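A single protein chain has been omitted from the complex, and every remaining protein chain is retained in its original position.
Order as written gives the chain letters A and B; numbering starts at 1 within each chain.
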Amino acid sequence: MSSDVLELSAAQAIAAIDAGDLSAHELFAFYRERAQADSDANGDGLNCFTWVAEGAPSATAGPLAGVPLAVKDLFCTEGVPSQSGSRILEGYRPPYTATSVAKLKDAGATLLAKTNQDEFAMGSSTENSAYGPTLNPWDRTRVPGGSSGGSAAAVAAGLAPWALGTDTGGSIRQPAALCGIVGLKPTYGAVSRYGMIAFASSLDQAGPLTRDVTDAALIFERMVGQDPCDATSLQFPEPIAKPTAERLDGIRLGVPAELRAPAGDFADAELEPGVRDAFERALKLAEGLGASVQEISLPHAPHALSAYYVLAPSEASSNLARFDGVRYGMRAPDATDLLDMYTRTRHDGFGTEVKRRIMLGTYALSSGYYDAYYGSAQRVRTKIAEDFKTAFDSVDLIVTPTSANVAFGLGEKTANPWSMYLSDYFTVPMSLAGIPAISIPCGLAAPGGADARQSSGDASDAQQSSGDASRGEGGLPVGLQIAGPAFSENRLLDAAYAFEQALGFAEGAARV
Amino acid sequence: MIDRDEVLHVARLARLALSEDELEPMARELSAVLDHIAKISELSLEDVPPTSHVVELTGALRPDEPRASFPREVALEQAPAVGGDGFLVPSPQA
Partner (left out) sequence: MSEDTTALSGGQAASGGPGSNGAGPALEPVIGLEIHVQLATKTKMFCGCELSFGEPPNTRTCAVCLGLPGSLPVANAKAVHFGLMIGLALGSELAPRSIFHRKNYFYPDLPKGYQISQFDEPLCLGGRLGDVRIHRVHLEEDAAKLIHEGESGRIHGSDTSVVDFNRGGTPLAEIVTEPDIRTAEQASEWLKLLRVTLRQLGVSDVNMEEGSLRCDANISLRPTGTEELGVKTELKNMNSFRFIERGIKAEIERQRKLIEGGGEVTQETLHYDPASGAISSLRSKEEAHDYRYFPEPDLLPVAIDEQMLAAARDAMSELPAERAARFEAELGLSADSAQQLAFRSELGDYFEGALAADVDPPAPAQALANWVSGDLLARLGDGEDPAASRVEPSALAALVGLVAAKQISVGAGRQVLDKLVAEGGDPRAIVEAEGLAAIGSGDELGEIVAAALAANPDAAERVRSGNAKAIGPIVGAVMRETKGRADGGEVTRLVNEQLGI
């Protein structure tokens, strides 16, 4: 079995199961063993998982035909630990399952494992997990990105065929970019948030992390829909289609000047040369596929990061108030009184980054500061949404690098919070506007200043630029972000598919 | 930009204990972040309406139909401390 099965994408596995060439049971056992091995490897593994299924699930039929699914820790899965990467919820087993996960289970997916993440989804490297960092399968001295680092690394390493993550400011897209896989953040409201342990309610969205664009469309199709348990969820206006586009003829791509060359206060978000080269090559490739590329402006995009780091911590400070030791989760022992119970429980149970953001959010909402911070951030948000609307009058899709850098080293950005926050520079504008965006691998680059090991030149050469890179040696994955107007996921997936076919990125390079 | 006293005040509002060792780094880190963030308060945005909900819709409401509640055992299942039929907590001092 082994390596043949490992080569199968989820869509291919489903086809094989439907054809009777593969049994869902065997497929599950195969991946379960690999996942368990990673968990058992302790220091030698990637630390992708916080829980692995113990046995085979009961028989599953449905369009997803029993393909095992890894699910980020913060999705409530009934009877299975759902900790959102935090000590304060260690061992917490919810009495219900998140709607998005239940829908996938109803469609035939089986729960393989829960994946590691930054605590309460706050982070861009998975180093904020209370259960240890997850390592990047391309280079184990580096981070897989965050907060859905466990899901991204698992898919990249072939420890799970596909996985669910969540994206609040980039937490699906950025780890997908750093691990060389596909990650989709849907239109806000397209997927129910019921059962997702909340970080920032007006920004959180569930989405797939997959090997390829076809798999992403396959899962996404089963996730969308209005949920009576989530008042902010919407009916998707059209069915999700299997992407088939081979070319980009007639598609107008816009590149925001502000996100191509960050400057001034945000010069720190400047692209690594290798990332810039890979991005520019992708644009050339797009033109070769028939797209037109033009520069556009999103005038308020440079302020998106600041607005995000007011709005998200503010909502989080409120969402995390329920972790008080009263009804579930950790409670500090021997509390002398109620105040002591609250303050010590939360001090002991929350990690440093979470505490920092709770403090930031509480401050921004507090009396005297609301207008300057929260009020301003809401207004910036309005402007950013307007900027995108205006931009989409003249272009169909917007492209940017997903991240300014390839995977960085463990510990490299933990000393300075703002340097870590800059990881979200290219992804938060879309989150604030609530529009969908996908990240796909578009090449490899050496980290820092060195040039990537590939030929420069025209579009046809670009097709050779990736693929032959073995783990880490030829460079580290670079992600291309494609964003579209609300509910344009079908267009996004098609464009992403066309890129994917042309790029021929060998995502299997990082398999364990 | 945010001093020790303000940090203590905010920590109290957020019910977060902070040890002496944690206070100073927290003040420093928050100040550094606020330095970057504060720039948005300098933008001229007076005439811009704030966005509270990015979804441009008004809410469908839930019909007043009963749904099954948890049995008590389920409600109390994960409770750190149980007293009789409920969740046991230290008394609020009045």
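Methods note: a contact is a pair of C-beta atoms (placed from the backbone, for glycine too) under 8 Å apart; a residue touches a chain by one contact, two chains touch by 3 or more.
Note that the coordinates shown come from a computational prediction; the quantities given were computed from them, not determined experimentally.
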item	value
Per the touch definition above, residue among A:Phe30, A:Tyr96 or A:Trp418 touching the missing chain	A:Tyr96
Residue among A:Thr110, A:Ser147 or A:Ser366 that touches the chain left out of view	A:Ser366
Residue numbers in chain A that touch the chain omitted from display	74-76, 82, 84, 89, 92, 94-96, 98, 193-198, 200-202, 228-232, 314-315, 317-318, 320-324, 326-328, 338, 342, 362, 365-367, 370, 374
Hidden partner interface residues of chain B, rising order	9, 12-13, 15, 52-53, 55, 57-67, 69-72, 75-76, 83-94
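Operating definition for what follows: only the chains that are shown with their structure count from here on.
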item	value
Where chain A and chain B are represented by their mean Cα positions, the distance between them in whole Å	24
Contact footprint of chain B on chain A as seen in their complex	92-93, 95, 188-189, 202, 228, 231-232, 234, 265, 303, 305-307, 309-310, 317, 321, 324-331, 335-344, 346-347, 350, 355-356, 358-360, 362-363, 366, 372-373, 375-383, 385, 416-418, 421, 432-434
Parts of chain B lying in touch with chain A, wherever the complex brings them together	2, 6-7, 10-11, 13-19, 26, 29-30, 32-34, 36-41, 43, 45, 48-55, 57, 59-60, 62, 70, 74, 77-81, 87, 89-93
